[in-house]
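Beneath this line is the structure, given in structure tokens, with notes to follow.
Removed: one protein chain of the complex. Kept in place: all other protein chains.
Presenting chain A:
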Amino acid sequence: MAVPRSRILDLMKVQSRIFSTIYNPTNLRLGNKILRQRLKGPSLAAYYPRRVATFKDLKALYPGYEMYDAFEEDRLEHIQIAKSRGKGAPKKKKVADTSSKKKRR
């Protein structure tokens, strides 16, 4: 029942041709397992959600239209309240003022 080695090699050759693998009867390390690996870059790069259109973009697209930005209105209202209570941000200094101060130092 012993099958000659040449027959088995032939079989392997046909097998590798059909399944389009590398014919490597002596089990050399040809590094083909690297080539068989999938590239995982695209899936890794898609981890973080990308920026989608923002309200600013919408406003830039339709410059003439009146739109209501709830977040911006909230922010402005909050600033208004803070200012009325005297808790607003300080006013910016004039540029000339700061330069003169630096000179004095």
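By definition in this document, contacts are C-beta pairs under 8 Å (C-beta built on N, C-alpha and C of every residue); 3 or more make two chains touch, one makes a residue touch a chain; residues count from 1.
The rule is short, and it goes like this: contacts and distances are computed from a predicted model.
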{"item": "Chain left out of the displayed complex - its UniProt protein name, from \"Nitrogen permease regulator 3\", \"40S ribosomal protein mrp2, mitochondrial\", \"Elongation factor 1 alpha-like protein\" or \"ER membrane protein complex subunit 1\"", "value": "\"40S ribosomal protein mrp2, mitochondrial\""}
{"item": "Candidate in contact with the missing chain, chosen from A:G31, A:G64 or A:P90", "value": "A:G31"}
{"item": "Residues belonging to chain A that touch the chain removed from view", "value": "28-35, 37, 39-42, 44-45, 47-52"}
